[in-house]
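I have placed the structure first, in the form of structure tokens, so that the comments after it can refer back to it.
Partial view: only certain chains, each at its native spot in the assembly.
When the chains are written out, they are named A and B in that same order, and each has its own residue count from 1.
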Amino acid sequence: MWSNARDVAAGDLVIIWQTRELIQPLLITPGKDLNSRFGYYRHADLVGIPYGSKVGSRNGKGFIHVLRPTPELWTMALPHRTQILYLADIAFITSWLDIKRGSSVIEAGTGSGSFSHSVARTIGSVGHLWSYEFHEARANKAREEFSLHGMADIITLTHRNVCKDGFTVEDTVDAVFLDLPAPWDAIEHAKKALKKASPTRICCFSPCMEQVLRTVSALNDSGFTDITMFETLLRPHEVHQLSLQPLTQAVEKLKKLEQKREDKRQHQIARTSKRKRDDLPETDTDNVGGKRLRTQESAEEDVSIRDIPDAVVDPGQSANQPSPIKTSVSKVSPDVRGHTSYLTFARLVPTAPSTIRD
Amino acid sequence: MDISNCEDPTSALNPFKATTIQSGHTVLLRLPSGETKGFKVEKDATVSIGRVGSFRANELIGHPYGLTYEIRGKELAVQSPRTLQEVEETDATNELINDGEFVQPLTLGEIEGLKKSGVHASDIIKAQIEQHANYSMKTEYSKEKYKQRKEAKYSKTFSTVEPTIYNVCDHWFKKDQNRIRDIRPDTLSQILNLANVRPGGRYIAVDEASGLLVSAILERLGGEGRLISICDVDSPPAYPVMTLMNFRKDIVTNIHSSLNWATAQEDYTPAVAQESSSEVGKSERHRIRLDKRKNAADTLLNAREELFAGEYDALLIASDYDPLEILQNLIVYVGGSGSIVIQSPFSQPLTELQSKLRLDPSYLAPSITESWLRRYQVLPGRTHPTMNTSGSGGFLLHAIKVYDDPNASKVSSHRQSKRRKKEADEGYSSVSQTLESHETTEPEEEDAAVADQISLTNEVEPAG
């Protein structure tokens, strides 16, 4: 597949990591430039540096990290031609289907090739993946990609509607993965493609429950067993620095605040008495004391003690009160994807009656 | 438009809230995008809801909540409620549509022209669809999706949303969950039930969740009962969440008092209560002011007396302050067998608190729970969990206030020392805890039960 060398070479496909939201593939072509809002780079400058290097832009506008492609980075960087599969589903499907070095696998459809890359990596050069895509333009794009990524020997890509026309191999594969709108139409075909003499597995990927119910029924009718269904997700956590506010400090601050207001009120009374003698009009600020216990309406004028820096309340004391210790805590990120697809799995066990004594 | 000009806007059974939209209400409207927004409805004023349009507030006043309207000029037309449309499956797939070709068939200018000429939204959509080269080739599902997206963009309809505590919490959670400390509607409902909030009950609340907790308790009291909330500001804060509830203010004043962390201290004498002799017998104006001050002082002193009298049914906390300190201040006012419910956006503060509380015989069975909620789309043929109802809804610690009797706790601690050794070997110790654990696990009865009693009385916990 991709380069295993320590250093980047001309012709390598690399992953350019600019930010978490901006991750792109790049074919190193000396003579070409890379321009982004994080600066201007020459491909030639990247040749010979070790993979994983941080590189500053030529115009000082930012930096990039030059990474070695992996199927996981590719999933984050690839051009989307369709909805794609992500890490949690890919990893779980691979594990349940027991895809490993030397496995023979079928996938339909190819889509944007996110799953294909991961399978090719996992089965290695002694395994094989038959990938089917019914959309011709997408199939051609994917074929190009696989070839560019040095996976042409591992992946055979066929442009074909497998629901109608079936697969191109028989009694050959260890596992079948169907990401189709109507997987039930491909299940009998899949059964033919699976190896007859050893236990084999299938996975159907369907976003809706109605599809699952129909798939389960079709799998059952075709003699698949141990039918089961899973959902898996990756819940990213966000890290916060948390400190619990000490309540005793709040109490002291509130007491002082009230004393200050009371002092001010007494001062106002004294001033008013004096003003009254001088027959001056009463000012608005005179009302502060009376307003204090009105609720709700006066909220804008109320001062939250958390809005007051320590210095305002008591300049002397803040130094004595150590600020509370912060702890790193985490919680599930609020914008987690809550559903991708239902993963329906089943097994096919070898049952040729001629070989089994009963 | 006058659906029912109900002059008595309150329910006969629960006069606390109007059942129809009244002048002065802040009303949540659900816009075509699915988003909800709050708008003030004042008699004779105009309500303007951005791109969707504007209308006279009087059109809504007196209506029950929950209707859907279309704006026609400045008038509102009530729409029939929409039912789910069956989507016929067809043989069409996206097989023959090339990516990138599925583009906007009308230019923006054309659309603006149609809109200005008063063409109905559904007609614009139809026009767009007709011009869309590939529309008929797409699957019915893709079509439906496309239609909905377009409808959201050009529709001039909205619905009023009843200010139930569920809807208000949901609105805030979507709008700014930080300001309500991640309290999701499910979490809030658990808080209320765990604290046994009911009409006639008496509660203490510490609410730094923008008034969500206070609003929810008041809603559940329905005008009958008592709530004292403790705040960290000089005067009771204006709770933004409460604005949307449209409670009757006079009833709120009757059942809700507020103290702050200073005035809630028994050993503290608030300045307002210090009668100053120099202030008596001045002008009329001065006397009115003094009366006001006297009333305020009375309210405060009454609230203090009421708090200090104790025997509250439950204590509910959603606060940034150290929960242990809060408990040390307030637990004395909770009656025997009363509930303590503490909410936090993070598990860590509750975890630390729990490991302290279980050493304290005043707290029975302190347990931490995380709420979990999942919403589904249930369109025909397309049932699946929505893509974005995961994330965090906060954590709760629940315990029951009890009266210890040190003489009652003499239980053999043989088992305990064995367990302690095992835990030391493993490098950690654990306690499993939940209000519901008794029916999810089937422990070896005798053992588990004895271990449990041990764990209630001393610092050693049974293995999870």
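Everything below uses one rule, namely that a residue touches a chain if its C-beta (ideal position, glycine included) is under 8 Å from a C-beta of that chain, and two chains touch if they have at least 3 such contacts.
What you see is a predicted model; the values in this text were computed from it and never measured.
Peer 1: Taking the shown chains as one copy of each kind, please give their copy numbers in the entire complex.
Peer 2: Stoichiometry for the full complex in this file: A x2, B x2.
We adopt the following convention: only the chains that are shown with their structure count from here on.
Peer 1: Distance between chain A and chain B based on Cα centroids, please, to the nearest Å.
Peer 2: So the centroids are 28 Å from each other.
Peer 1: Report the residues of chain A in contact with chain B in the complex, numbered from low to high.
Peer 2: Touch list, chain A to chain B: 81-82, 134-135, 137-138, 161, 181, 207-210, 231, 233, 235, 240, 242, 244-248, 250-251, 254-255, 257-259, 261-262, 266, 269, 272-273, 276, 282, 287, 289-290, 292-300, 302-306, 327, 329-339, 342.
Peer 1: Taking the touch rule as given, give the residues of chain B at its contact with chain A in the complex, in rising order.
Peer 2: Touch list, chain B to chain A: 93-95, 98-99, 139, 177, 182, 232-239, 242, 253, 258, 260-263, 265, 268, 270-272, 274, 276, 278-279, 282-283, 285-286, 289, 292-293, 295-297, 299-300, 320-323, 325-326, 329, 345-349, 374, 381-392.
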